[in-house]
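Dropping a structure here in structure tokens format, bear with me for questions.
Each chain you see keeps its place in the complex, though not every chain is here.
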């Protein structure tokens, strides 16, 4: 952090709640796996180096020193140095360095990554579960008896140990179209059809809608993947404005819009329009690297300051869990320092907003105790 | 304004024409009303403080000194100080401080706000009327006889005293879909149907289209609410690109695209594409607060400089009528100062563009005399 102002010091030290994150790799892998993890959108093997991107440059700038390498070290040396460690050792270096007190872990992807207990052990911090709705659906499809009852039973069984739910509707048809609650008969019919097809990778709209309304009923914060992701997602259908009608009927359940790029201004508008809507810039901040400050500034437009959260959306290499925090600290400092310099904000205001985004909003909305 | 350059002095002193504004509150209200007025998008009582937003921070930064409070004073003190004045007294403090010569007042919302005569008296400036088309429609629905004739009669009666018209089509179904002129029989049929339902809150597409084409025929500037507003508006249907076909058939009548966030770049494109299209950033500038300069810079992209206007869209608290002017002056200075510093513009060019946006474009398009 440039500067030694009270604001800079505070941002450098503030504890974060990373309200949307996945596990770290738990198994060894080759350089190809690592470079592909530096590209979010492409689902095929990369033709070029994953290092030749903002994220790749940011890893070399900010993660290299954690491995006792100079900033901007070249990719080959970075890879060789990284290979001297196991993934667990890397997690033990990068996770604590992030300055996070609580990680809210989406457990919907499990293969080859750490579970919550491992994550807690490696980071030395608290970890909490976010239940993925499509996973509950797939479990219900394999359970005996009535689908709707099975879904409710599984959700109610998992919910007490979890702090929220998550939907990847963006990857399963997108937001546009009807998102009202389906009738019981429709659900039963759709479930029969899906079970006959094997009951895997839920794409049925009726059942997706059913899951969302179960999550609303549960009342714990409901996260939505929004915007930027891999190319299986039709990005234009992941525009959160298509959620408008759903949000109008969502009651008091907190709705968390994740990632949001390039729709962060639309998401900010929704956070102003609805008492129960929140947003973050996880995933995007890592991939934007040197351009993250401009994005973080846009998150601070229409959204009230009590509606913005921090997350990294780290997944796979432990670098990403650390880098999210580092880029956010650098970016929010750049943005708020300028607001203060310009006479638009007081430094005390800036420090207060840092606390809101860093942890207070997440602690309040997810009802996280002091631990 | 930072700096003492000729540009900074000119921006600080230039008289503005605020080409889209509403009345100030004429009745006393409580803190809840005030805080809700700091949030545009939410139509429900706020769960959090309206002060915790860019607009709230901007009020504390720039309006507090008008009430002889320090910049960034805390919300409670601001509210208490504000409560020592009547709304009329506040208007008499804030309106003249805006440095506006002419206010173009949308009289479509009347309850609890000042009318044109009161506005003139409180500000000490000229005020002119903008006639809201949906209000004319609702008056025509209540009038005896043929709807179309009644609409034309009312519009023609009100037009000589007005400088333009306004449509809130964005709130009544949005821009996408057919916007051609309906046939007389369609209009008559739709009017019968609407009158049977009571003839309030016009939402009938045929009658909305009828009103737009009457306004085109009148030839006075026609304002459109575009983009950002409250959540009754489907924001994605308020994208001005959906007006393309209508604009292609709009002839010479000036079309004014208001607010525009987050579609200001699309609106700028339309201002380049059509001789009769103009844009402003009213409402958005207030709500963006410390982020207003970035938005003002985007207004200066594709739009020719003779197509950009100033407005505040102030409505309710007189702070907003003042703040719009203050944030615009600060923002345009920031942006143009940098253009000049970079060697991209001369200072003389910058001063000329300030005059165009501040008042010359509005005076020309609305045919405002020297008064």
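The letters A and B name the chains in turn, as written, and every chain counts its residues from 1.
Just so it is clear, a residue touches a chain if its C-beta (ideal position, glycine included) is under 8 Å from a C-beta of that chain, and two chains touch if they have at least 3 such contacts.
These numbers were taken from a predicted model, which means no experiment stands behind them.
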Exercise. For this file, in which 2 copies are placed, how many copies does the full complex count?
Worked result: 3
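Following the convention adopted for this analysis, only the chains that are shown with their structure count from here on.
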For this session: Fit chain A to chain B on CA atoms, both being copies of the same sequence, and give the resulting rotation angle in degrees, nearest 5.
Result: 120
Problem set entry | Chain centre separation in whole Å, for chain B relative to chain A (CA means) | 37
For this session: Would you tell me which residues of chain A are touching chain B in their complex?
Result: 239, 241-242, 244, 248, 265-266, 269-270, 272-276, 297-298, 300-302, 304-307, 339, 342-346, 348-349, 356
Seminar exercise, completed: As the complex stands, chain B meets chain A at residues 39-44, 46-50, 52-54, 57-58, 61, 71-72, 228, 230-231, 234-236, 261-262, 287-291, 294, 334
